[in-house]
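Handing you this structure, nothing more for now.
Of the protein chains in this complex, one is absent; all others appear in place.
Chain nomenclature is as follows: A and B, assigned in order of appearance, with residue numbering initiated at 1 for each chain independently.
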Amino acid sequence: MASIGTGYDQSTSTFSPDGRIFQVEYAVKAVDTSGSTAIGVKCVDGVVLAVEKSLVSKMMVHNTHKRIFHLDEHIGMAVSGVQADARNVMNRGRGEATQYRSTYGDAIPGDVIATRLAGYMHLHTMYWWLRPFGTSVLIGSYDQDGPQLHDVDPSGLSYRHFAAAVGKAKTAAKSQLEKLPLSTLTCRQAVPELAKIMYSIHDDLKEKTFEIEISWVCEESGKKHTHIPADLLTSAVAAGKAAKEAEE
Amino acid sequence: MFAQPADDPRKNTLRPMVTGTSAIGIKYKGGVMVATDTIACYGNWIRYKDVQRIHAVSKDTLIAMNGEMSDYQKVLQILEQKRLAEYCVDDGSTQTSAELHSYLTRVMYQKRCKFDPLWNMLLVGGFRNGEAYLGYTDLYGTHFEDNFLATGLGMYMALPLMRNQWTPEMSEADARALLQMALKICYYRDTRASNKVQIARVDASGVHIDEPITLQGEWNHARFVEGGAKSGDGGW
Partner (left out) sequence: METMSRDVAAMSGYGASSAAAGPTMHQWSPYVMNSGTVMAICGKDFAVIAGDTRMSVGYQIQSRNVGKLLKVTDKAVLGTGGHCQADTLNLQKLLRARMVQYEHQNGKTPKTSAVAQLVSQMLYGRRFFPLLTKNIVAGLDEDGVGCVYTFDVVGCLERVRVACDGSAEELIQPVLDNLLERQHQQDKPKPPPLHVDLSREDVVNIVKDAFTSAGERDITTGDHVDIWVIDASGVHQEKFDLKYD
């Protein structure tokens, strides 16, 4: 980063001489250094989202540090990066979903909510008095057009994906996702695969204890976004651990 | 007729236009059952001949309406918004019928205080943990619970019947029979009631809204046929 320290990295409202917006790049960096990874896969019958979470404290009440949220009945959002920022984006997403419903009397489509949240996050890169969000999110939805998976990053970019990863180990996760049979995969099949990826990309040296959270919105869940059943999660985690041990 | 004089804020309340008539409901052993007919009238004209006036608003709560149809649709929207907000909280708890009822009365009362009432009388029925719930609220925000309730003209015709015949030990079949009789009486005497009716219930297995059925009226009673002619006043 050649221009660091030259004064062009202090504000989102000023480009550097070589055409970069450093604050946005720093925000992306904040996502990657925050420690968690979120991955998502669009399957033939729905979308599966997964996040890894380090256990902050042994005394913390189990299951109270959620990283996958409902935006509406048919939309889930998995987040990585600065949690407080992610909560802000989540609230905006819920507001957009409610507002769309009251205006059009129908559930907000996945691409619309992704576009609106991208616009919201982009807005935070345009004014000197705002700080970009230090969070990248994955949005899994199921509407009339079927299942969709989108990502939104701090710059306000949003793409639709067959499979996506955001956060610390996104590169390693993506290379593993590419190996999955994405055009034929079902949600049931995808769940243990995502668990395996989570275990393989986890950096054991840095922190030993972590847990994974998996949700889906698919035909099996009645096209509603829910966390996967407890027994399915247990067997997926077991598969992930077994794969990790076999690898070692 | 629709124009509101801008200088008089007191006249911003419209009269009800398209209306549904009585809704009735009773508790029985193991559940709660409500019933309405399926028409909506514009004045004396049957504007809609097949409308649903009972809806599930959560997995164990339903509401039945009387009054303005458009206001009722607004009520459903408000409750749906509430339900989705609760779903997003995702803490495993869902609102009880009593809580939904209380919320609904606050909505109705607030609207009345703005002189813009939701022109409805509503029944809230629910069943959870072995307890049946049946509540009433209306365009003023009035709010109470009872073992049997009726709205609109049903208050005059169905309520006395239910006061005579209701017992806490009623079975589902007894409840259905009583509601059908009450609906039939309403159909005989309420000009804006229909014999195409819909019955719904909430029990331990959740909300069940039956398909509409058609009640058979008995129009050949001797008093029906002769009464008017004999007494000369057309009444019976």
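In this text, a residue touches a chain if its C-beta (ideal position, glycine included) is under 8 Å from a C-beta of that chain, and two chains touch if they have at least 3 such contacts.
Everything numeric here is computed off the predicted structure, so don't read it as measured data.
Enquirer: Which of the displayed chains are touched by the chain that has been omitted?
Expert: So, spelled out: the chain left out of view touches B.
Enquirer: Any idea which of B:Arg112, B:Arg128 or B:Lys196 touches the chain not displayed?
Expert: Within the whole complex, the residue contacting the unshown chain is B:Arg112.
Enquirer: Tell me which residue among B:Thr142, B:Thr167 or B:Ser205 touches the hidden chain in the full complex.
Expert: Of these options, the touching residue for the absent chain is B:Thr142.
Enquirer: So that we can see where the missing chain sits, which residues of chain B does it touch?
Expert: 10-11, 13, 15, 105, 108-109, 112-113, 115, 117, 136, 140-144, 146, 155-156
Operating definition for what follows: only the chains that are shown with their structure count from here on.
Enquirer: Would you mind pulling out the distance in Å between where the CA atoms of chain A average out and where those of chain B do?
Expert: The mean C-alpha positions of chain A and chain B differ by 45 Å.
Enquirer: Given the complex with chain B, which residues does chain A contribute to the contact?
Expert: 66, 69-73, 94, 97-98, 101-102, 105
Enquirer: Which residues of chain B touch chain A in their complex?
Expert: 77, 80-81, 84-85, 87-88, 90
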